[in-house]
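Only a single protein chain was left out; the remaining protein chains are all shown in position.
A, B, C and D are the chain letters, set down in written order, and residue numbers restart from 1 in every chain.
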Amino acid sequence: MTQPSLVTKDLTIRFGGHVAVNQVNCEFRPGELTVIVGPNGAGKTTFFNLISGQLAASSGKVVKDGVEITKMSPSTRARHGIGRAFQLTNLFPQLSVLENIRLAVQAHSGDGWRLFKPVSSYKELAAKAERYLEATKLTDVALLPASALPHGDQRKLEVALLMAMEPDIYMFDEPTAGMSLDHTPDVLELIAEIKHDKSKTVLLVEHKMDVVRALADRIIVLHNGELLADGAPDEVMSSQIVRDVYLGKSGEAAA
Amino acid sequence: MKNLTQILARMGGVNLLPVAVAAVAFVLIGVPSSWVTLTVAGLAMGMMIFLMASGLSLVFGLMDVLNFGHSAFVSLGAFVAASVLTWLAGWLGADSIFLNVMALFLALTAALIVGLAGGWFFETVIIRPVYKDHLRQILITMGALIVAEQLILAVWGGTPMAVPRPQFLESAIILGDVSIEIYRIFAFLLGLAVYVALYLTLNRTRIGLLIRAGVENREMVEALGFRIDRLFIGVFMLGSALATLGGAMWAGYETLISPSLGAEMMIVVFIVVIIGGLGSIEGTLLGAIMVGLVGNYVGFLMPKMALASNMILMMAILMWRPSGLRPAVK
Amino acid sequence: EDPIKIALVHGISGSTYEVFSKQTHTGFQMGLEYATGGTMEVAGRPLEIIIKDTQFKPDVARAALAEAYGDDEVLIAVGGTSSGVTKGMLPIAEEYERILLIEPAVADSLTGEDSNRYVFKTSRNSSMDMQAQALALAPDENLFVATLAEDYAFGRDGISAFKAALDGSGATIVTEEYVPQKTTDFTAATERMFNALKDKPGRKVILIYVAGGGDPMGKIQAMEPARYDISISTGGHILPVLPTYKRVPGMEGAIYYYYEIPRNEINDWLVKEHQARFDSPPDFFTAGGMTAALAIVKGLETAESIDTESLIAAMEGMSWETPKGTMTFRPEDHQALQDMYHFKIRVDDEVDWAIPDLVREISADELKIPLGRTN
Amino acid sequence: MTLLTLNAMQTNIEQYAVLHDVTLTVPEGGVFVLLGRNGAGKTTTLRSIMGLWRPSPGSVTFRGEDISALHTAEVARKGIAYVPENMGVFGGLTIEENLILATKTGKFDTARLNRIYGLFPALKTFWGKQAWSLSGGQKQMLAVARAIIEPRDLILIDEPTKGLAPSIIDAMADAFREISETTTILLVEQNFHFAKSLGRDMAVIDDGRIAHTGSMADFAADKALQDQLLSLSA
Partner (left out) sequence: MTEQNSTGALIVKITVLTIGAALLFAPFLFQDVRSLEVAARICVFVVLVASYDLLIGYTGIVSFAHTMFFGFGAYGAAIALKQMGPGWDAVMVGGLAGMLVSLIVAVAIGLLSLRVKAIFFAMITLAVASVVLVLASQLSDFTGGEDGITYRAPQLFKTATKLAVDEDGKVLRLFGVKLNGKLAAYYFVFATSLALFVLMFRLVGSPLGTVLKAIRENEARAEAIGYRVVSYRTFVFCIAALAASLAGTIYAIWLKYTGPDTMLSFSIMIDILLMVVIGGMGTMWGAVIGAVLMVLAQYYLRDLMGAAAEATSNLPILPELLNPDRWLLWLGIIFILLVYFFPRGIAGTIMQKGIAK
């Protein structure tokens, strides 16, 4: 088996008395797509926040490729190859779609500190940005400010930003929420493509069961901040406890 | 250690800060009569600053509007009250307490009315288009400040104006070596009354909640069935009226006023609002009293430091509590 | 004939002091009128006045003055209102080699090291104020003084001038309090002064030297210094401020001008005309403006020819009549030496303000005004 | 009986014409579902009813009264509640305060409150917490709870199941079914499965026009129509 690229050890965060993520131990490997499910408020987004650094852990560790990153700032973690997209769309609203993507590309290339050469002279940057625009089918709206896009396209741009960061670890938080059915397949295809690159690790939070079934190599279940189940999709989805806390009746119907 | 903090918290937490400062000052000053004089004067000064700051804090905290034009209302209140008092100078000079009080009452009422009207105008014309946009608020209220100052200059001229005071507020009560100005006692009581009134409206009614919700999401409050636009005008009018009231009281204290009065008080007022914590009337009161007391104690103990005392106080408090003493949002 | 051009370079917008500049302008106009008998002509040439606004900004002031000299080609410029702005104007006069007559800015330094031979000053300076103030206290061994001033150059210089004037009189300074500029609460400083003074024998005086807008005198009076036999002393002030002096009847000090004090023809005319035209008596700056106009006309009339060098020659050491009596430009630094007035406050309920009654004239030679410029 | 009528409604947002012609009749009682792709104009329709956008020309009639010129607050006081797409919870306020604002008198009706606790236990758990700290799904619950804390005549709900866990969706479906016995619900949904189980009548909106109206049962049976209007074939 390959070495895990990302490991959490006893990862915990408390908000006052409330423990949102509780002693979670988990390993994630390159080439594997893990879907994280769990009821609302289970701590999925919080778990992502702890890995990507938006929140600081109360205790426990996050280790990426053998390096402990628990104390690092979000930007440092991003430069260590951790990338994420947000559950609530989180863009640069007044900048154009192209600029949004270019920012992500150049963060990766370390060009942010180039002071005096005009942006246009960085050909490679432009070419890459162009590629991600095409991949997410946003070329037509490249020059519009992000805030002018309809909801569906904003979600796509959110995904495009993550792709353009070219991280080792991809974390998607409900990427298709609120997206109508004609748009959803575009995004799912993109995620599937990343999966084919065996050096990348993918984490995905998703409530739509058809999506989960189509993509998951492995499912982990969070409940009340605790790791409740971890294993192959069929196995996890059919376990009684998951049905009880997560799927409810519709789960039974679907299973 | 932990026990101690808990005990302190139960006894009132940061509210004890002025008491602690006063206690330390008592030891350092060593002359009890001076200490009493300074403390009482400081408390009253704090209350006057509170009057000027409360409107800003209200508008800033509840509606998230940073109104640089606030100081124009302070000046306006001062000049309106001073004009009324000058006009009624005959009543003031009279021996009848009733006439004295009537003149004072009319002056304060005039200031309040002008504040309400001005606030209405300000909200509808100046502020309404820039809710939620801090930068444009700063800019547009700055522009309004320039215009308002020029208008005051045009109406009252630039010469300093002497303000007559009612006879019964002149002079001081002398107890041994302690002297307490009557005007300061009056200011203290008025400030206290305003504080209690504000506290009750904001905490005993849904108004405070509505305004906070309205700032966050105006449309949603309307969708719940409230006319947030009218409420906002109301709050703004109240804030401006408090400013003019504060200005009127300040005019009576200063007795010689010039149109730059508001602008000169502005830094102190901002400091008070900041160290008090955004949006809380309690915090503003606490901040104002701290500024009043510390100013007097430092002025007595280390005159050289008096200048920087407010700044140092602000820095120290922000280091200790980055969002002020008693922020509305915990 | 070509007109003789004179520029008035003052701040007439941008600060509340703009009204003072306007008083100066009024006084200046009336002065010209008086001196030329209404013809507005000197030596057969008409006078033309050009008004420039400094906006109370030194850089704008410098540009305005340069423009007056360079583009409008005025012979003489008169200005400015605040000392800082005026200080910035000094080198421009030197650069263009034209006369700058300072009125009404007061700072001593305007005729000091940084000044130059093109600068004349008709307005009084701070040393005159403070020395006169000291003399008005009739200092002797029996006098104990606590001083209160604002903590910046102007305040500190004033107090040193005051101390210098007390030197040798035997009077004691028990404490010097300096409060930050724009202070509004004087309780702390007052307590310190009370504590320092109250156990002293003899006459006990608090001397106030605060120029800002506030009213420290009223606030100290409200703390009832009389219970320790302490009295207050401070300089006179412009009319709008005098109502606040009603709280201190009997107070003594020194003043630069009050319209009822000087007894001479010019002042009589000024008071009468001003009353008639503006329905109010003239104030500090009206008198000052008139003084400047009278100096210029006299200079032009006595100069051999109408050019800068002849004018300087004529004006150095020149004595001329003003609403305040005779003044003389000291040849060394071009400061106009003048009389000051020792006053005592009288309250008359019929009058809106407190009246500074003349106690005695402090003549120019009693004051030992230090020499400014030596270059 | 007709509760709400939208009559040839056109709505412009700034210079863009978003709704071209929306004519719709919502009968009293039950759940009326409005379907459509992203950007079709569903949210705009709801906002136009609430008076948050102004339709012109066109009118909105509620219980026979034209409400299209009323201020949003007045529309709300006619008994219409709105659960917006972005949930519109007041993050700086606690759960309790959010709910208090939604009541008429400032006091809770205990029975209703208990029913809400039953539907969404999480709200009880976090009662005194500030709403910004809630998870995405919990905010959605709060938004719905606000709409039903008082009796209303009509509730407009914009995509309530977005981001909800399956078990909660079930609970929500039950809740809507129960509510719809006394109150009419106009529901905008992407989750066709969910919509299908609730709706009695339905309409599809496409590019700012009503493309289809009819009963839910008929629509659910007609796969070809679904495919044509919603790209549901996948």
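Side notes on the structure shown:
Everything that follows uses one rule, which is that a contact is a pair of C-beta atoms (placed from the backbone, for glycine too) under 8 Å apart; a residue touches a chain by one contact, two chains touch by 3 or more.
Predicted model only: the values in this text are computed from it and were never measured.
Considering the whole complex, the hidden chain is in touch with A, B, C. When you scan B:A89, B:I113, B:L151 or B:I174 for touch with the missing chain, the hit is B:L151. Considering the whole complex, the residue from C:D71, C:D279 or C:D365 that touches the absent chain is C:D71.
Within the complete assembly, C:A153 is the residue of C:A43, C:A153 or C:V351 that touches the hidden chain.
Note that of B:I126, B:I281 or B:V298, the residue touching the chain absent from this view is B:I126. Contact with the chain not shown here comes from a single listed residue; of A:L161, A:A177, A:A229 or A:L247, that residue is A:L161. Hidden from this view is one chain, which touches chain A at 52, 54, 73-76, 78-79, 83-84, 86, 90-96, 99, 102-104, 106-108, 111-119, 122, 125, 143, 145, 161, 165. Taking the complete complex into account, residues 66, 126, 129-130, 134-136, 138-140, 142-147, 150-151, 154, 267, 270-271, 274, 278, 307-308, 311, 314-315, 318, 322-323 of chain B touch the chain not shown.
In the full complex, chain C contacts the hidden chain through residues 12-14, 18, 53, 55-60, 62-64, 66-67, 69-71, 83-85, 87-88, 90-91, 95, 107, 109, 114, 151-154, 180-181.
Simple rule for what comes next: only the chains that are shown with their structure count from here on.
Shared contact partners of chain A and chain C: not a single chain qualifies. Separation of chain A from chain B in touch steps, taking the shortest path, is 2.
Among the chains, the centre nearest to the mean of all shown protein C-alpha atoms is found for B.
Using CA-based centroids throughout, the chain positioned farthest away from chain D is C. Taking each chain's centre as the mean of its C-alpha atoms, chain B lies 45 Å from chain D. One finds 36 Å separating the Cα centroids of chain B and chain C. Inter-chain centre distance (chain A to chain D, centres taken as mean C-alpha positions): 30 Å. Under the contact rule stated at the top, the pairs of chains that touch are A-D, B-C, B-D. Across the complex, chain A meets chain D through its residues 15, 37-46, 87-88, 150-152, 174, 177-183, 185, 207, 209, 245-251. Within the complex formed with chain C, the residues of chain B that make contact are 31, 34, 37-38, 41-42, 45, 93, 153, 157-162, 164, 170-172, 174, 179, 181, 183, 253-261, 264, 292, 295-300, 303, 306-307.
Residues of chain D that touch chain B in their complex: 50, 52, 71-74, 76-77, 81-82, 84, 88, 90-93, 97-98, 100-102, 104, 106, 130, 146.
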